[in-house]
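Let me begin by handing over the structure; questions about it come next.
For this view, one protein chain was removed and the others were kept in their places.
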Amino acid sequence: MSDALRKRIFEQLDALTIVDPHTHINPHAAASKTLADILGYHYYTELCHSAGMPKARIEEPGLDPKEKVGRLVEFLPTIENTIQYSWLIEAAQVFFGFQHERVTKDNWESLYDGALKKMSEPDWEQQVLKRSRLSGVFLTNDFDDPLTGFDTKFYVPCLRTDDLVFHLAKPEVRARLEKATGTSVTSPAALKTAIGQLFTHFVKNNVRACAISLPPDFAPTKVASPDAAFQEVFSKGLNACPDRRRELGNFVFWTLAEHCAEQRLPFDLMIGVNRAVYADGVFQGQDLYDSRVSLIQYRELLNAFPQVTFPISVLASVTNQELTSYSWIFPNVVTNGHWWYSNTPTYIEHDLAGRLEAVPRTKQIGYYSDMYKLEFALSKFAMYKRILAKVLCEKFVVDRGWSEERAVAFGTQVLKDNTKLVFGVG
Amino acid sequence: MSDALRKRIFEQLDALTIVDPHTHINPHAAASKTLADILGYHYYTELCHSAGMPKARIEEPGLDPKEKVGRLVEFLPTIENTIQYSWLIEAAQVFFGFQHERVTKDNWESLYDGALKKMSEPDWEQQVLKRSRLSGVFLTNDFDDPLTGFDTKFYVPCLRTDDLVFHLAKPEVRARLEKATGTSVTSPAALKTAIGQLFTHFVKNNVRACAISLPPDFAPTKVASPDAAFQEVFSKGLNACPDRRRELGNFVFWTLAEHCAEQRLPFDLMIGVNRAVYADGVFQGQDLYDSRVSLIQYRELLNAFPQVTFPISVLASVTNQELTSYSWIFPNVVTNGHWWYSNTPTYIEHDLAGRLEAVPRTKQIGYYSDMYKLEFALSKFAMYKRILAKVLCEKFVVDRGWSEERAVAFGTQVLKDNTKLVFGVG
Partner (left out) sequence: MSDALRKRIFEQLDALTIVDPHTHINPHAAASKTLADILGYHYYTELCHSAGMPKARIEEPGLDPKEKVGRLVEFLPTIENTIQYSWLIEAAQVFFGFQHERVTKDNWESLYDGALKKMSEPDWEQQVLKRSRLSGVFLTNDFDDPLTGFDTKFYVPCLRTDDLVFHLAKPEVRARLEKATGTSVTSPAALKTAIGQLFTHFVKNNVRACAISLPPDFAPTKVASPDAAFQEVFSKGLNACPDRRRELGNFVFWTLAEHCAEQRLPFDLMIGVNRAVYADGVFQGQDLYDSRVSLIQYRELLNAFPQVTFPISVLASVTNQELTSYSWIFPNVVTNGHWWYSNTPTYIEHDLAGRLEAVPRTKQIGYYSDMYKLEFALSKFAMYKRILAKVLCEKFVVDRGWSEERAVAFGTQVLKDNTKLVFGVG
């Protein structure tokens, strides 16, 4: 009974056309050009490297795409147990008619060539979007992105602000800010104004969220007198003392929240990452975390901005209960997806179950793909939908006596309707 | 097989008459008078507020009970997924013959009126107790509660001590202490004596536990010389320096443990809550937590008082394994219920399973309702018993080959017998 029910719930959820509320898609090159774009995803390069593949073989300058795939295939047997591997196989099966359950030295070339042929079709991007039932894709835009040359109704801009908060000490970041705003930033007030200009530019271009990823020790606070920190950072750059850099970062962060309030923009907080922990790791495969983080660090912020919605992602599953509880209490906290190291079935299932039963149904953004290339939405969302179907089946239909219809309606809200409610898109 | 087994185990556990070892019942008004007493439970007001209902609409002064219920009903659709909502529906079905699975704008008035009629019956309180199979209900009494006017054999006093440990800097608390004891508290020794008098008063009135809730950063320690802290707090009150207030709090806490030892009283520790994190939240809907807490903070206490039983509740599920391990090692640590933000099925199931397989069977208090009105014991305990039946079925009968009888006997011990063993009531 229960297996069939899970399947039916999954199929109904899978039939929905949805918006992907957080990705790293480049709207000018959204789909893959070769299988190297797919196997070059950091999940595969970092796992193969972790299993023993030298970084130099993966990141050799000028490496031919086909040669790169061939090299990575050698190490795929060591990671075929991972859920990330299953994303690859499902994508290959759905998009390229791959018939096997493993990519091997014997079948990879025909997969590569077949994929190349499909990807070369002029409407490949549209084929992928249609097959993936996506009606919109959120981007991750640098603050100085011109936002031109693509349809912002479909590829929805999101203002990513890590550089402004954490890297303003770098001369090139300050230069980019001055160039993007056409201003000379000579005071905290000017900095505030410049950031306001960025918001104005983004709002004109259909931005639907401001976003930032944050290290575990970040604890935002309002800075009463930013002048000294501003002077230090803007004069000394990377030689500024760490405390002053942190202080200016806090000033910028608070300023972002103020502009979100003014522009009625949700502020996505992605909490918990330490950058470059494994210094010799592959590209995008160096970040880890310290799971000792608490949302109590955001107490002042959440109280200060009741009018700003904060969709929050946490990196470690051990923080998920706090996220659940804070969303249950604070009107302005929304649970947001299953991020990175928590984006594997065991953690999704536990974290999702905790949310579904304790957070108002209108305050849960179920999932985002976080993808860099369009071909991944389908299999990543499919993984999520299978788990969502499982939890709805077991925890709501079996344990609580809900009807199948009611379970599907709840799943639909979490997967689709709330993206409209929270971000106004969908 | 397994579904039928779960059901049979549940039914056998559900047939037991038990004692509820921790509630906030007012013995002078134990049952609800209108549905507003039920929907006014902070779980509903805080969840509706979190989903968007303005606090002012919930807490308007002089609000008519029926009008209050009508307003809350507008927001119930947003929280109908929550387990708290299921407590409401089950209570309405069992006690008021409610036939629906949702409370809506179309059916709430007849529910309200029907409930009012039932609640007006002179023996309503007894009806609820009988239907809920309760043979005793622990209270949460202020230290200056006269403990008169009710049957302390049924409504069992519990000395709650948060005010003494954390709020002695408030003049009104000191005034209450002096009034309750008829003494003038002019020294640490006098404070100790006054607290002793409170214990004597409670012991005369069938007290069965001392209890306190504690913030995550609390780490009790013996204070060798409390004089300076006493002078500072008793002379400056709320203007006393925080370190001195903490020191006096530690002195009082240690004194409580000493009196528990002397009076052979269990000391319930409820560990992990931060008060008023969401300052503008509804009544009782402002508290949250920092899950970074460890029982290592209680090392000195647990070693110093081997003769005192400490039934311990933890707020966050991530602390549950520590609780399990400390109960497995320390003879004086007992696991106690599933508290507040961990009182939802996903966390109960995981935490319960961890305890059942590693803590001596005599050292686990399965559940308490924490209720403010009698009508909630039935559905909260029913939730727990369903999960207990599930875990016993899956982890003991299926995975370990236990007989059904053995599983039910273990469940009975955790749910009922240990309340007698630990608190002497049941």
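A few notes on this one:
We just call them A and B in the order they show up, numbering each chain from 1.
Rule of thumb we're sticking to: contacts are C-beta pairs under 8 Å (C-beta built on N, C-alpha and C of every residue); 3 or more make two chains touch, one makes a residue touch a chain.
Please read all numbers here as calculations on a predicted model, not as lab measurements.
Only one of A:91, A:214 or A:318 touches the chain withheld from this view, namely A:318. Within the full complex, the residue among A:174, A:244 or A:350 touching the omitted chain is A:350. Across B:18, B:134, B:223 or B:318, the single residue that touches the chain missing here is B:318. Among B:33, B:66, B:176 or B:299, only B:299 touches the chain that is left out of the view.
Residues of subunit B in touch with the missing chain: 292, 294-296, 299, 302-303, 306, 318-319, 321-322, 324-331, 350, 353-354, 356-363, 395-396, 398-400, 410. Residues of subunit A in contact with the chain left out of this view: 3, 46-47, 49-52, 78-84, 86, 274, 277-281, 285-286, 288-292, 316-318, 341-342, 344-347, 350, 386, 390.
The criterion applied here is as follows: only the chains that are shown with their structure count from here on.
The angle of the rotation carrying subunit A onto subunit B, fitted on C-alpha atoms and rounded to the nearest 5, is 120°. Averaged Cα coordinates give subunit A a centre that lies 39 Å from the centre of subunit B.
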